[in-house]
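Missing here: one protein chain of the complex. Every other protein chain is in place.
Should a chain be cited, it is by its letter among A and B, assigned in written order, with residues numbered from 1 in that chain.
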Amino acid sequence: MDLLDPSLQRYLDLGGIFVFAISGALLAVRKNFDVFGIAVLAFATGLGGGIFRDLVIGAVPAAFSDPGYFLTPLVTTVMVVFLHPELGRIDRAVQVFDAAGLGFFCVVGTVKAHEYGLGTVGSAALGLATAAGGGVVRDVLANEVPSLLRRDREVYAVPAIVGASAVALLLRFDALNNWTMSAAALTAFVIRLLALRFNWRAPRAWSRGGAGDTGASEGVG
Amino acid sequence: MDLLDPSLQRYLDLGGIFVFAISGALLAVRKNFDVFGIAVLAFATGLGGGIFRDLVIGAVPAAFSDPGYFLTPLVTTVMVVFLHPELGRIDRAVQVFDAAGLGFFCVVGTVKAHEYGLGTVGSAALGLATAAGGGVVRDVLANEVPSLLRRDREVYAVPAIVGASAVALLLRFDALNNWTMSAAALTAFVIRLLALRFNWRAPRAWSRGGAGDTGASEGVG
Partner (left out) sequence: MDLLDPSLQRYLDLGGIFVFAISGALLAVRKNFDVFGIAVLAFATGLGGGIFRDLVIGAVPAAFSDPGYFLTPLVTTVMVVFLHPELGRIDRAVQVFDAAGLGFFCVVGTVKAHEYGLGTVGSAALGLATAAGGGVVRDVLANEVPSLLRRDREVYAVPAIVGASAVALLLRFDALNNWTMSAAALTAFVIRLLALRFNWRAPRAWSRGGAGDTGASEGVG
């Protein structure tokens, strides 16, 4: 039943938590929150997606049962509190880490949902929610419109959908192994990097004969 | 134990999801979100209340285990992306559908909570949360004050409370059948339509000797 070597799953999870927690903590610094605000956003961003996934499948969230899941955002908070000017300067590096976290989380989330008995569509949907959930919680707490929803941010949903669907299909056809799984994570990671590099935006709602800025002719589908 | 014919319960649920998803997707169009933003708000509004209910009673949310629950908001998203000018023009029709969804959800939510062992008060409260939850999630994600809370929106809570309480009492006195249940859903539906038609507002907090706009003399109780 263990599709992922449990310790590999744990390290992928912790890696994703680390990079997501950095993005939460940096947003808190930009919003001028105090150190507890930084810590809360680091924890919420790093752990939010996984807690939601575990509540849905009925597992006790690892965030509360494995001290490693607690220590990772704590270490991140300390790092960001003292190093945020450097981290801010390497914004591009943070985005690369965040893309890596996206790859980790949509794979781990889909696999864990499948292990708990969800079907192909349900597993992919929960993998997607795991990958995107932390960022949504981060933005809601910071009282901003989630970047996931916004037209002026590079597409986040496409790489997560591709990665989670690929894993769900591999599970369906019994073709998931360490190689295909890594390929799925890598695909999500690369698509996200391309979206950032080439500034891909998703189209808006279709507007009949709509010239001007309601048009949906640009962007990826 | 199955108080509702399971397939009837499923169709009522899907009907409610459909109409709530439309309201979420239309709000996303108005806020100028991209197609993924429209999809996320459609899913969150349609499925949010039911996911909360299922987490509370310890069921795996149907949203992740039954592909129909996934396809409904997806179809809604496609519809709204291509037809939103027409749907916007039939705003009144959408409100009628939304009132129907309110009726479905407060009945289904109360019955399902009772099936999982909650008492009369708990079942009614969870039915109310099921009916109102999706709209709250929608407004929080869109970074707006939930219309459920606002004084300048027609009352939403009263029809939901009436419908959910009626079903909980029918369950208590063992008088729930397809007829009484339909009557409860219909009552919630009609009260909501009347609130929309006659612009019913709920009073604010009572203000001693308060002339002027802090007065609570108008509105339904």
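Simple rule for what comes next: a contact is a pair of C-beta atoms (placed from the backbone, for glycine too) under 8 Å apart; a residue touches a chain by one contact, two chains touch by 3 or more.
Bear in mind the structure is a predicted one, so any value in this text is a computation, not a measurement.
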Taking the full complex into account, find the residue in A:12, A:29 or A:128 that is in contact with the omitted chain.
-> A:29
Chain not shown: contacting residue from B:79, B:96 or B:157 | B:157
Contact residues on chain B toward the hidden chain run 55-58, 113, 117-119, 121-122, 125-126, 136, 140, 143-146, 148-151, 155-158, 201-208, 216, 219
Those residues of chain A that touch the unshown chain are 28-29, 31-41, 51, 55, 58, 60-61, 63-65, 67, 70, 80-82, 84-85, 140-143
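The rule is short, and it goes like this: only the chains that are shown with their structure count from here on.
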Centre to centre, by mean C-alpha position, how many angstrom separate chain A and chain B?
-> 29
